[in-house]
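The following block contains the structure, expressed as structure tokens.
Note that one protein chain of the assembly has been removed; the remaining protein chains are unaltered in position.
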Amino acid sequence: MVATARPALEAQRLRADFPIFDQKIHGKPLAYLDSAVTAQKPRQMLDAMHTFYETSYANVHRGVYTLSERATAEFERARGLVAAFVNAPSPRELIFTRQATEALNLVAYAWGLNNLGPGDLVVVTELEHHSNFVPWQYMAKRTGAGFRMINVNADGELDLGDLDAIAAEGQVKVVANNLVSNALGTINPVEKLAEWGHEQGAIVVVDAAQAAPHHPVDVQALGCDFLAFSAHKMCGPSGVGALWGRRELLEAMEPFNLGGHMISKVRYEETTWGELPHKFEAGTSPIAEAVGFGAAIEYLNEIGVEAIEQHEQKLAAYALERLGEIPGIKLYGPPPDRRAGIVSFNLGEIHPHDVAQILDSEGIAIRAGHHCCQPLMTRLGVAATNRASFYLYTIPEEIDRLVDGLHKVQKILG
Amino acid sequence: MVATARPALEAQRLRADFPIFDQKIHGKPLAYLDSAVTAQKPRQMLDAMHTFYETSYANVHRGVYTLSERATAEFERARGLVAAFVNAPSPRELIFTRQATEALNLVAYAWGLNNLGPGDLVVVTELEHHSNFVPWQYMAKRTGAGFRMINVNADGELDLGDLDAIAAEGQVKVVANNLVSNALGTINPVEKLAEWGHEQGAIVVVDAAQAAPHHPVDVQALGCDFLAFSAHKMCGPSGVGALWGRRELLEAMEPFNLGGHMISKVRYEETTWGELPHKFEAGTSPIAEAVGFGAAIEYLNEIGVEAIEQHEQKLAAYALERLGEIPGIKLYGPPPDRRAGIVSFNLGEIHPHDVAQILDSEGIAIRAGHHCCQPLMTRLGVAATNRASFYLYTIPEEIDRLVDGLHKVQKILG
Amino acid sequence: MDDLYREVILDHYKNPRGHGVIEDADASAEGVNPLCGDEVSIYVQFAPDGETVDEVKFSGRGCAISQASTSMLMEMVVGKTAQEIAELPKEELLEEVGIPLTPIRLKCALLGLGVLKVALHRAKGTPLPQEWAGLDELELK
Partner (left out) sequence: MDDLYREVILDHYKNPRGHGVIEDADASAEGVNPLCGDEVSIYVQFAPDGETVDEVKFSGRGCAISQASTSMLMEMVVGKTAQEIAELPKEELLEEVGIPLTPIRLKCALLGLGVLKVALHRAKGTPLPQEWAGLDELELK
């Protein structure tokens, strides 16, 4: 992390880097307020991938020829950039996966399936995205381990008062939680949970899919054992993500996917595994995608992730203020100083699908649904919410347009 | 499959579609003879992905807004193209994976781990790529099932004489084999193996990674149950591949990766799975990569995969003839009429690394290694071979340059 | 926009026909649109011939499109036989709805029809269209 103060980011200027904004939607400028689900792509990142394909594409790590050496160098350079972005002690601990979801499944399968059993407990939170909930629920069921959930309070913040009661029920072996909730924007006390998890002798698995694009993330400061995130939410391409894992754990673990590249020796009688990170990267890697991921990290580093965080915090506060003026609106989640650039709400009884559809006719893209957080929706007593989420290219005018759009929704359906 | 005759392809003209050839390697034109490991990319495919990112990028299947509807339509259109390419009865049976390796792991985990046990047998061939060998070896070991290998004869062709003996040893539950060997170019009798496998009550898993880019592949004619392949070997991007599976099997199977998108209902108490193909596509898909895969299929369809097959067969015959003239060369694999556009060889005692390195200085890229086929290498009694492999952009002049290069290798190291 | 939320849709949305529950219904089913979690239940009462729909009601939550289209469906099917409803092409309902729908919203508009066909299938063994046989469009309970 750079300690010196950075200039605030100029979202209006940065928008020029994003070709997606060079178009009209239903005759209106695009207000893309769905960055929590996936971010748009800067030209710089797209060009890096394109150039890689045009000049240096080959498979990595095995070819003796020039193109393959060049591709390998670019691929491993990207690994270094991604590893440094979360302050991993070594790039060897950084595994390229398809996305955060696969990174979490890797841990659930390769660690969970081999280390869990009756009497053990897997602990998740009510705020988890399905991707850090269902794999653990499934592995607990398969292995006979118990499955427990840390609940949220009315503000959508974790209620850590239950921890002792949970620990009394069994041997806590896994604590899986997200750093930032994609449904509510809650910033969670991961350091505390990691400390508690380690006291129990558990591994601590952090879903940083929603944190890494927007906030400085430091695996060493968090004190976790595994951390998962996705390139596509941070200006990178689809098709690639990352798992950081503590070296001793990764080395002791069984592999996950098996096949080409992850082996040392394959014999009819027995197969031995390769070294980190290869052991967990079976088959041909998402090569160009990793290169694009590296380019996205360079783009974010240029702007500064602290500047992004500040920008989004301002937007979130402004959005909460402006949306709060709308009669009948229900806002979910914590106060602005404890939340990321995500605002979830319902407009009285109006179904989120209808809200999103009418907003779309104004060129405004928001999410309407359960946000892959059905356990949380159950808790909130709704099937779905509307969610507006921000990124480095979001400008306050888009929030004004959102508010105007919601007034129109009320006029039509209210 | 189209029955009408297609014009032969003009490789020299097609090369203009591939930007990678617009450069010199060590001052020489690039002779890329490593397409079996990964293929180069036509401008048409790269442009399709780029345009998608610039104009239509969003997450698929959930957004109510225009961009998301557009992205979903392009993504599902690609699925339809890929499914039709292998004559799948329905696009719902076509699952996007990272690559062939992950597709095979999906079957090994979701079917194998849940259906194998002591007394059962998993049967692979000595020709398998590690990606269709190691997952089965591992699952057999985990579940207590037996693991058997169908051997090859001196020509590198499968010896089916052992089948009865294998069947007598246990209940054959899985037959996993490749359609085209990436190490030797052998075209394998998959229909026969599928028939035998089904007589035993086994599932038949076909690795078509090396077949789909070069030969017409028809899952219904093959009679298999699962078929895996990778986009990157067929002019598509890295980071995406496909599994076709028989609907009844896919529907009855447990899921593999768990998380967002693949669910129907998630409750603390229990989770239910979504419909095909979503049940097997957890997390954010390789969206742009799938779109690129579709564009690659359109590119191949335009040329005609039969024309590609014929072109490569001619190149293979020419290469075998020209290489055969080199004193001391050892050629592996079957005669030209039963092989794909792949030629494996050793140049006396000269190590393949040295061969490949010297060829690189002439701008010629070939593979030197075990080709992820260590069991086969063990059988051949070598650590590695040289392999030249061809694609639609390969021209006979490149084979001439290869032969000249090999003479130079012999002069330096012989 | 004006296309999508035209007057007749809004009318059915705000004043749904056949909204409610039939206790001890002759046929019933419940479905959920997995894309948004919307649920709809449908209840059918047959006339004494045991084939003709005498009364039909629906309950559940949903967006304007799904509520309005299910409400329209209720009006369309009374007096029809189970077999006739099984054969009812979805296009006929969509024509009634009468607005252009993207694939995602199509799922909303067809949720009620799918659930109704499943209810009749269960009670009377009438055929399900291929796309519902595989439960592709909805999750049943």
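We call the chains A, B and C, going by the order they appear; numbering starts again at 1 in every chain.
The definition used in the following text is that a contact is a pair of C-beta atoms (placed from the backbone, for glycine too) under 8 Å apart; a residue touches a chain by one contact, two chains touch by 3 or more.
Keep in mind the model is a prediction, meaning the values are calculated, not measured.
Q: Wait, the hidden chain, what does it touch out of the ones we have here?
A: Displayed chains contacted by the hidden chain, ordered by label: A, B.
Q: Of A:Ile263, A:Ala296 or A:Leu380, which residue touches the hidden chain?
A: The single option touching the absent chain is A:Ile263.
Q: Which residue from B:Asp162, B:Glu275, B:Asp354 or B:Asp400 sits in contact with the chain not drawn here?
A: B:Asp354
Q: Touching the absent chain in the whole complex: find that residue among A:Asp22, A:Asp155, A:Glu195 or A:Glu275.
A: A:Glu275
Q: Just the residue numbers, please: which parts of chain B touch the chain that's not shown?
A: Interface with the chain not displayed, on the chain B side: 26, 351-354, 357-358, 361, 368-370, 374, 377, 383-384, 412-413.
Q: On chain A, where is the contact patch with the chain that was removed from view?
A: So the residues of chain A touching the missing chain come out as 61-64, 68-69, 72-73, 92, 251, 263-265, 272, 274-276.
Simple rule for what comes next: only the chains that are shown with their structure count from here on.
Q: Looking at CA centres, what chain is most distant from chain B?
A: It is C whose centre lies farthest from that of chain B.
Q: Just the number, please: Cα centre separation of chain B and chain C in whole Å.
A: About 45 Å separates the centre of chain B from that of chain C.
Q: Find the geometric centre of each of chain A and chain B from their Cα atoms only, then give the gap between the two centres in Å, rounded to an integer.
A: Once rounded, the distance between the two centres reads 31 Å.
Q: Using mean CA coordinates as chain centres, what's the gap between chain A and chain C in Å?
A: Between these chains, centre-to-centre, one finds 38 Å.
Q: What are the residue numbers in chain B that touch two or more other chains?
A: Residues 62-64, 68, 263, 265.
Q: Send over the residues of chain C in touch with two or more other chains.
A: 35, 37, 105
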